[in-house]
Structure formats: C-alpha cells, structure tokens
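Every protein chain except one is present and positioned as in the full complex.
This part shows chain A:
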Amino acid sequence: MIVRIMGEGQVRLADGHFAELDRLDDELLAEMETGDDTGFRRTLLALLGRVRELGEPLPDDSLEPSELILPAPDASLEDVRSLLTEDGLIPPA
C-alpha cells in the first residue's frame, strides 16, 4: 500500500504492518478528538517514525495515488483538524 507523509513523499508499506500502524492511527484520531495536544504530538511522531522505518521510499519522480495520507511532522492538532473538515485540503470545485 502506498502511504504519503505530507511534505516528505511516498513510501510503499507491506500489508502486514498495518495492524500496528492502525492502532497508532486510531490513537492519534482519538487524541485529536479529545484535544490532547501532547498525546497527539507524541503519537504523530511515533506513527511517522514507524512508517519511515517500515516503508520503502518511492522515487521522487514517481507519482502514484496514495491510499493513505499522513500529516506533516510539524502539523499541529489544529492543522490536522482543519484538514479533516468537509472541505479538506483541496478547495471545492
């Protein structure tokens, strides 16, 4: 599966890793929803770290659709919250 870390690029991850990543991802969402800023930052960095460790980076010139997308490491809780609103990142056409 292709995963993009925003601002860093894409990595290819084997399906076997998703159980662990899903757990961190769900934890991240829960922290975002409860507004736990410290927990959010810790989990985001942990999740990004694992994705970088387990994933194989795709070349910069390849452009494949990402099945999963992760916020940039310096994204704040508010940034991510705004990314997940109805309009998302791309302005409505």
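Quick note on the criterion: contacts are C-beta pairs under 8 Å (C-beta built on N, C-alpha and C of every residue); 3 or more make two chains touch, one makes a residue touch a chain; residues count from 1.
Following the convention adopted for this analysis, contacts and distances are computed from a predicted model.
Not shown: a single chain whose UniProt protein name, out of "Chitooligosaccharide deacetylase", "NADH-quinone oxidoreductase subunit I", "PspA/IM30 family protein" or "Cytochrome c class III", is "PspA/IM30 family protein".
For chain A, the residues touching the chain absent from view are 3-4, 6-7, 21-22, 25-26, 28-30, 32, 47, 63, 65-72, 74, 80, 83-84, 88-93.
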